[in-house]
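Have a look at the structure below, then the notes.
A protein chain is absent from this complex, but the other protein chains hold their places.
Our next item is chain A:
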Amino acid sequence: MPRTRLYPLADLEDIPGTKVFTALRSREAYYLHKFCMSLMKAENREEFKADEPAYLDKFKMTAEQKQAVLDRDLTKLIELGGNMYFLVKLASTDGLSALKAVSTTSGMGVEEYTQMMLEGGRSPEGIRSIRDKN
């Protein structure tokens, strides 16, 4: 007997403001992520910082992904398949903390975001489901 799914897979797309990192998104961002992981070596970080476009051309990323890297637009990079665990290597190369990197995708300024965290974080009330508005 096939097992019954506990929820429809489409429900993974039913969370407000959230891109669940699926195998398909991983595939879409494979070369972007190759670039991110290359930044785990100091010499590569130096080479990237010396000439960013030239360094990016070594990877088979889409033009849109390359531009979003140059713009440090993490929100765009996530739309293009990116996952924060890879993208944080780019932020670290820039000397940004994970808190600052994450805050740039939140639609809030870093100070406002930091203050929200100090006050206990963002409540899940009303942002569990797009469909159920809860």
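Following the convention adopted for this analysis, a residue touches a chain if its C-beta (ideal position, glycine included) is under 8 Å from a C-beta of that chain, and two chains touch if they have at least 3 such contacts; residues count from 1.
Here is the rule we use: contacts and distances are computed from a predicted model.
Hidden from the displayed complex is a chain whose UniProt protein name, among "Phenylacetate-CoA oxygenase subunit PaaA", "ABC transporter permease", "Protocatechuate 3,4-dioxygenase" or "Cyclic nucleotide-binding protein", is "Protocatechuate 3,4-dioxygenase".
Those residues of chain A that touch the chain absent from the view are 6-7, 11-12, 15-23, 26, 30, 33-34, 36-37, 39-42, 45, 74-75, 78, 83-86, 88-93, 95, 97-99, 102-103, 105-107, 113, 116-118, 120-124, 127-129.
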